[in-house]
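Data block below; observations after.
Of the protein chains in this complex, all but one are displayed in their positions.
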Amino acid sequence: MVGPLIPMGVIPETWNNVIALLLGVGFGFALEASGFSSSRKIMGTFFGYDFVVLRVFFTAAITAMTGIFYFDYMGWMDMSMLYINPYYVMSAIIGGIIMGFGFALGGFCPGTSFTGIAIGKIDAMVFSGGLFIGVFIFSELYPLFQGLYNSGNMGGAKIYDLLGMRETVFAFLLIVAAVGMFYGAAFVEKKVKKVEY
Amino acid sequence: MNKRYLLLAGIIIALGVGILFMPAKDTSKQTQPELLLAAIDDPSRFLSTDDITDRLVKKDPALMVIDVRSESQFKAFSIPGAINIPADSLLSASAQEILNQKEMDKVFYSNADVTSDQAWIICKRMGMQRIYVMQGGVNKWFNTIVKAEKPAEAAPIEAMELYQFRIAACQYFFGSPLMASTPKVAADKKKVSVVKKKSEAASGGGC
Partner (left out) sequence: MKRDGTFYINPYLGGILLGLVLFGTYYITGRGLGASGAVKSSVVSAVHTVAPVHAEENKYYSKFLSDDASPMSNWLVFEVIGVIVGGFLSGTLYGRLKLRVEHSPKITGKTRLIAALAGGILFGVGSQFARGCTSGAALSGMAVLSASGIITMMAIFGSAYLFSWIFKKLWI
């Protein structure tokens, strides 16, 4: 079976929602079991007392990336059929900065706040409520942001193309960088005073 | 440092080294310059005005005739059944949606061959399949179909049949024959269908 299965028509679309639910269960379980339902555990990454976010996030990214590379190499999956989010230069950077600000105040991101809701965190519920308000505000004020939102469209650009690098080289460097960060994180964690939460 | 972590780090770095040795793949969906050049050299993208007309008359469901001239020119005169995508909006999202129909034969035309051929190259470069150019454009279409020239009396029978087909097609599109006299066309209707079958066989081989 050559993936991606649904775009290739291997799995009928009627199974879409069932698959979504099952993958979501896996996603939610992995997040909650790693401790992403606690905002103070998440924020540990920025103060150096608990690097769980850094570890989980980069391990997940390089695991999935490695899987995709090997499956593509074996011919089990067509990498070029995967959806790539379009890159709008200014919009991506400004959106990222606003999200970072929200992260520092709220201590969650959307995915983790949903796992927080699942275990009864009231702050996560309030955060999610804020998400809805935020999306509503953006949509209502869209005419103001429209120019910025649509400027600098580079399509589904790949990072290695922008850097003028071969994709395999970039993938290798990303893995090395991730392992280096894990090592650094363990080093910093030893130095920083533990915070009870 | 925990030994198990060293092992994990070793595994992922080894996998990374493996990735490093994978052959570089061209992930861009654009056609390679060499292939594009070969495709431009190949005249099979040109379809004749008679072929298109024949398929229009038969209401071929897999045929999409695209006028790449400006909207004002399209409104002034266009081939019946054609849709208008001006060449400068060829890359817009709505145009792409129309063009991204794999099961359709997409035929571009402009006044002559230049703009339609440029549109063809753009779409070819984007990797589209089943795209063609109507040779001679709307000018040739008008001259051959609408203002069909009657062959000389001594002309071979094929030329005469082609002429009658053109007249009939013109009548089909515009209701009244512009050039031919009414009784003659009426008398020739049976012959027209014979000609159509012939050209179907011809175009069937061509596509």
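For reference, chains read A and B in written order, and residue numbers begin at 1 within each chain.
Simple rule for what comes next: a residue touches a chain if its C-beta (ideal position, glycine included) is under 8 Å from a C-beta of that chain, and two chains touch if they have at least 3 such contacts.
Since we're looking at a predicted model, the values are computed, not measured.
One rule holds in what follows: only the chains that are shown with their structure count from here on.
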Here the gap between chain A and chain B, centre to centre from mean Cα coordinates and rounded to Å, is 43
Note: in the complex, chain A contacts chain B through residues 62-63, 66, 69-70, 72-73, 79-80, 158, 166-169, 171-172, 175-176, 178-179, 182-183, 186
In the complex, the residues of chain B that touch chain A are 1, 5, 9, 12-13, 15-22, 24-25, 27, 29
